[in-house]
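The complex appears here without one of its protein chains, the remainder shown in place.
Labels for the chains are A, B and C, by order of writing; each one numbers its residues from 1.
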Amino acid sequence: SFNQFRGYFRMDINKLNHLSTKILSSRSMASKTPVGFIGLGNMGTPMAKNLLRNGYPVIATDVFPESCKELQDTGAQVVDSPAEVAEKADRIITMLPSSPNVIEVYTGPNGILKKVKKGTLLIDSSTIDPAVSKEMAVAAEKMGAVFMDAPVSGGVGAASLAKLTFMVGGVEEEYHAAQELLTCMGANVVYCGQVGTGQAAKICNNMLLAIGMIGTAETMNLGIRLGLDPKLLAKILNMSSGRCWSSDTYNPVPGVMEGVPSANNYQGGFGTTLMAKDLGLAQNTATNTKTPVPLGSLAHQIYRVMCSRGYANKDFSSVFQFLREEEGQ
Amino acid sequence: SFNQFRGYFRMDINKLNHLSTKILSSRSMASKTPVGFIGLGNMGTPMAKNLLRNGYPVIATDVFPESCKELQDTGAQVVDSPAEVAEKADRIITMLPSSPNVIEVYTGPNGILKKVKKGTLLIDSSTIDPAVSKEMAVAAEKMGAVFMDAPVSGGVGAASLAKLTFMVGGVEEEYHAAQELLTCMGANVVYCGQVGTGQAAKICNNMLLAIGMIGTAETMNLGIRLGLDPKLLAKILNMSSGRCWSSDTYNPVPGVMEGVPSANNYQGGFGTTLMAKDLGLAQNTATNTKTPVPLGSLAHQIYRVMCSRGYANKDFSSVFQFLREEEGQ
Amino acid sequence: SFNQFRGYFRMDINKLNHLSTKILSSRSMASKTPVGFIGLGNMGTPMAKNLLRNGYPVIATDVFPESCKELQDTGAQVVDSPAEVAEKADRIITMLPSSPNVIEVYTGPNGILKKVKKGTLLIDSSTIDPAVSKEMAVAAEKMGAVFMDAPVSGGVGAASLAKLTFMVGGVEEEYHAAQELLTCMGANVVYCGQVGTGQAAKICNNMLLAIGMIGTAETMNLGIRLGLDPKLLAKILNMSSGRCWSSDTYNPVPGVMEGVPSANNYQGGFGTTLMAKDLGLAQNTATNTKTPVPLGSLAHQIYRVMCSRGYANKDFSSVFQFLREEEGQ
Partner (left out) sequence: SFNQFRGYFRMDINKLNHLSTKILSSRSMASKTPVGFIGLGNMGTPMAKNLLRNGYPVIATDVFPESCKELQDTGAQVVDSPAEVAEKADRIITMLPSSPNVIEVYTGPNGILKKVKKGTLLIDSSTIDPAVSKEMAVAAEKMGAVFMDAPVSGGVGAASLAKLTFMVGGVEEEYHAAQELLTCMGANVVYCGQVGTGQAAKICNNMLLAIGMIGTAETMNLGIRLGLDPKLLAKILNMSSGRCWSSDTYNPVPGVMEGVPSANNYQGGFGTTLMAKDLGLAQNTATNTKTPVPLGSLAHQIYRVMCSRGYANKDFSSVFQFLREEEGQ
């Protein structure tokens, strides 16, 4: 399914020349110091494996023993807590489901910051509220460590193939150190600015993506109801000012494009639940910064309703199906 | 101002090869029979002049005598009513502000259909409800005439330079006859399907355009509030799945792009009032066909409120300014 | 089912003393001249029967012969067309599904206005766009007749029991003549102002009703999710500034009130389809008068989506069920 969604946050590498650099490291493995990795879920495990593949010793931990076992079998050293990881590694990557997990792993009783060494580089690839990223950075700084946020775009497939895109926020001087590790796990690394801006970039992109997708679904549906052929309508939009990624690359109407979830009963791709989660983050940051986001907010509500009406695990382009009139109405 | 907006519904001509054909007519002027033209406003007058320039005798009328005078001075024959135009021309183009005007000009007591000759080709370039286009087509057919809808994209500048885009709905066999005339006034002519689909295509594009624009404005504003540099954010979006025409071609944030209304205090371009009108048409067609358009509907409301809060004559990208926090808040 | 909804647009008669008057006519039946009745559907038939019951001879017509048959059996004279009704009656009531039907019945080739006598009183009880009511009034005036709009509140049950509420728009001098007939069919008659204001009042009420209902459903759902007992929450709202008809008279949460559709699996009451129709009218009038109605517009979209997701025939309070999380989510 990842093939279908590889393009979801794809970036044209040529365009990125001045934004990121793919480091082809020639250092020998022997010189590599251990990297900590905390959070061995669907995304974290293949990411950590890519670090191993690139010759980095990995010190890992997770709340689920099975996840630890799998990585141990691939050569990682498994320890009992984030604090222990922090004792043994001075570069640590975290990949966790949500803000509370991040807070626990960094500042909890057995958290990283309980044992972190001065100068340690902490990279959080979770997708969370940028305000939490900032809090973690402040807490890390108090201990003499450096925190960067580096959320990813791309799904499990991209993680396995080291094709993720990382959007990085944090002190610019530390960016190259982060980049060295991130390029082992991703195809693109973009520096976005101060701590939290990596999260901000991801959240902003996904909010506009959701708006464009629902807008495309509404528009295609309306056009079809008005007698337009869907393929022709897509062509007209794509040559005109209505053009967007959802209309020209990921069209939600079955039959318009091939190789996208709409061609496969909305299986694979980027699930409605995940989109609803990201829109919830966008909503929270907008609320907390008092920023009006009327369409972003309504998009959030629509995906939220879809989650409770049977669309939770379908690709987010299934909003076309959700809005479409039933047969016989 | 049109320069800034030339791109608003621009189409890549190469892409259009299989959709439309630019006819380079070699017929001598002597062979050209008169063309009727009704509606000599800001758009109609330059369109009619382009017909004259291409050697077509023009029989014109308008409710405002001054408009008639201007065209008469350029060589057109002015008559008193649509009915009289219909007596003297068997190809007639109408360019009127809204549905009621179209209904009056076609079916009113001095309307075209009172005197239309059998086989006459009627082309309506007004932007109106597609349901009205269909009604006019039925009424025309009863009189043995053929009605096509052919709304335009592009403003007064594009009309003067014969750079308009026409989206045409109507019987396919008559399309080439329409195309002959429309190519004198526009750079692109796209056949969309049955009567009303020209209107449908325009309305659909503009609805998605409005959604994309407001979405881009919200997203850029949120990103800026979260600490992202607006130019960098635009770059990231434009390489990613958030990309849309409003983000990559017509960015609403001052300082991100040059040559767009946001670089010029939102002057020129496509006015908020006109966008609100088109969204009203989209809303009406959606309501009447029972099609849900939640974001399109909210976009309509936002532009409607903007019209009453001092943004009526600014470019529609000024929604960025409308949503942005005031200084000191 | 009507029992459950009798209160839907109920008015407290005492409060209405200065707005309307129940005329207790003492005229003998013998003196009563015929009343025309056009549109013998679910609503029209019981309304016409109530005129018969009150001693008015009725001249009726409908496009469906069976409907005519039923009324004929109750004593009405059935004729072939609205024009024929107009020849035989100088007071005519119409009760039709939507605007196009009204236009046809009044101005069509066999329409009322083809044969209407000078001074005829025309009362349209259909729920339609007030702009169409105004058009009909102008057309009637040209023929020397008087047109009033008098849409109803209350369903089939209220129609049978002569418990409808009429909201009347039209020339004030004719109001008493209309009232004489309307009081045979309804419990309350409210004079609203010029032609179209009857429709306007009904549309406005139902728009605010829809907003209040969805708002109540959202609020109750949120409160329950936050741990509040639904009955207690309803009590608190109803004593506070959140109070509205939907919270205190027609609560959408099963178990909070008895005798309402939410207590009966949302059967009976006022169907989602009908609400969506009325919101469509509100939307159209708002669009056409350039009035922003953001919540009204979103309410319309929500009911429109519900219609296509299996809620078409449930009471409109089922929006609570629609928004509520599914089991297991």
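The rule is simple: a contact is a pair of C-beta atoms (placed from the backbone, for glycine too) under 8 Å apart; a residue touches a chain by one contact, two chains touch by 3 or more.
If you're wondering where the values come from, they're calculated on a predicted model, not measured in any experiment.
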{"item": "Identified contact with the non-displayed chain, of C:Val63, C:Ile103, C:Ala177 or C:Cys204", "value": "C:Cys204"}
{"item": "Hidden partner chain, touching residue among C:Val171, C:Ile236 or C:Ala263", "value": "C:Ile236"}
{"item": "Option touching the unshown chain, where A:Thr197, A:Ser297 or A:Gln321 are the choices", "value": "A:Ser297"}
{"item": "Where the missing chain touches subunit B, by residue", "value": "298, 305, 307-310, 312, 322-326, 329"}
{"item": "Missing-chain contacts mapped onto subunit A", "value": "276, 280, 283-284, 287-288, 290-294, 297-298, 300-302, 304-305, 307-308"}
{"item": "Touching residues on subunit C - with respect to the absent chain", "value": "7-12, 15-16, 19, 130, 153, 165, 167, 190, 192-194, 196-197, 199-201, 203-209, 211-212, 214-216, 218-223, 225-229, 232-233, 235-237, 239-247, 249-250, 282, 285-286, 289-296, 298-299, 302, 323, 325, 329"}
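Definition applied: only the chains that are shown with their structure count from here on.
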{"item": "When subunit A is superposed on subunit C by its C-alpha atoms, the rotation angle in degrees, nearest 5", "value": "180"}
{"item": "Subunit B-subunit C separation of Cα centroids, rounded to whole Å", "value": "39"}
{"item": "Euclidean distance of C-alpha centroids - subunit A vs subunit C, Å", "value": "52"}
{"item": "Residues of subunit C whose C-beta touches two or more other chains", "value": "298, 305, 307-308"}
